[in-house]
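Shown here: the complex without one of its protein chains, the others still in place.
After this line comes chain A, so read on.
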Amino acid sequence: MSINEKDQLKLLVAGDKKVIQDLYMHQFPKIRSFIINNNGTVSDAEDIFQKALMQLIARYRVKEFVVEGSFSGYFYVACRNLWRRELNKQKRIVTNDEIIERNKEAEDMTMVTLEQEKWELFQEKLAELSDNCKQLLQMFFDKVPYKEIVNKLGYNSDNVVRQRIFNCKSQLTKLIKKDSRFNQIKEL
């Protein structure tokens, strides 16, 4: 994140309209095409854009942070996860009570924000593994059968792949569990 972006983030958190306009110009077109290409509409895209900004602002207000890497990439991923979640969301009962609605919305936004933080933590830990582990695990998580992994990566047998994945995943599990943030956000 550049110095300029850091300043922008501060202004955004205060609700500066010019910065929001700027972000809209630069980020929204990407978000819109992603959502339209994934079973959404322009108004869905607008909704996600608004939620992603609110999520970012809330996180910063609770605990200041800097975005590693590009802000653009970070924001895009946050929107993508929000949309993934929205698509799978269980239908909830809508009430006409304004206070209940507002509380529910706050609750939902809080869940979204914490889930996003957890997601980032998990990605960070995966990045610490060797390239070989990352490749194997990515295939495992995409549910590629062991047999296919054996063929693609030239291992001797299913069992070798199974053991190798197990080792990689054990490392990853330890890294996640060791992180204090994981212990904070895991449920009480």
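The criterion applied here is as follows: a residue touches a chain if its C-beta (ideal position, glycine included) is under 8 Å from a C-beta of that chain, and two chains touch if they have at least 3 such contacts; residues count from 1.
Note that contacts and distances are computed from a predicted model.
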item: Chain not present in the shown complex, as UniProt names it (candidates "Lactose ABC transporter permease", "ATP-binding cassette domain-containing protein", "Dihydroxyacetone kinase-like protein" or "Tetratricopeptide repeat protein"); value: "Tetratricopeptide repeat protein"
item: Per the touch definition above, residue among A:L9, A:C133 or A:I176 touching the missing chain; value: A:I176
item: Missing-partner contacts on chain A, residue numbers; value: 15, 17, 20-21, 24-25, 28, 36-37, 39, 41-44, 46-47, 49-50, 53-54, 57-59, 61-63, 81, 84-92, 94, 98, 102-103, 105-107, 109-111, 113-115, 118-119, 122-123, 126, 137-138, 140-143, 145-146, 162, 165-166, 169-170, 172-174, 176-178, 184-188
